[in-house]
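Left out: one protein chain. Kept in place: all the others.
Entry: subunit A
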């Protein structure tokens, strides 16, 4: 049935196009016809020249409208980590450069397409080469890019370089299809040795810790990631099955989790969850989201389903490397809190040696 309908619709579309072609041909025949069939006439040149200007306007309008309507979506401020603002600054500088170049070059392209639209008898300029011009548009990008490269690499090296003298807390992020675990190193701040070959589900040794390793005894495994504000954190990432990626957008942090290998990423959280919720930007965002949820709930209720819960902001750790069927739902809540709260929370968690089932 659907197939039949589809075929009927398609046939109608084809007939419509056929009729359209006939109308075009008639109109063309009336206005004297093309000199060469299928080749643009002065009239076509002129019409499409104007459309080029129209399209330029369209590009500008879609840019402005998108910025106005969706300008608050991008993560360009309100970052929650120490290095966040440097990334945001670099991003903003790059975006400004991009917008500038985009505006100018699109203008030139479309304006020339309009201005120099062809007319019979007009003579184009025979202009094949100019070394000065070539040099200019080689050197200008070189200068701009040199600036971006220097700034960018500086930022990158600062972010990726882990300074052990800062005494970071070491936390393992452990990925599996399709959830996350965090492992805290405990009082010794040293993660116990681990390998997936040591996993023993019956004994609840789910991350494959080496039960004989003294460093492993006080490790703490959790399903929520708590971080103390203001302390450098060094994440050690592991995966037990396929690639995953630990993406923490609000902290401007991301690193893949690779089976057979330990990867790392470090940052210092600067805003507790409560502080983040209290920022004006976040309040606006959450209010907006809740409006949308209320709206969506109406539909659900009409269908006899449950309404959506109210949303409250929480930091999240998102899987950002395709990892299978439920990739789209592989997340862990992140809580940033003051150091005392963090310590209190950590104390409530079970140490590895006490979590084993004998």
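Couple of notes before you dig in:
Methods note: contacts are C-beta pairs under 8 Å (C-beta built on N, C-alpha and C of every residue); 3 or more make two chains touch, one makes a residue touch a chain; residues count from 1.
Methods note: contacts and distances are computed from a predicted model.
Only one chain is not pictured, and the protein name UniProt records for it, out of "Sulfite reductase", "Acyl-CoA dehydrogenase family protein", "Cytochrome c oxidase subunit I" or "Oligopeptide/dipeptide ABC transporter, ATPase subunit", is "Cytochrome c oxidase subunit I". Of the candidate positions A:8, A:133, A:278 or A:344, contact with the unshown chain belongs to A:133.
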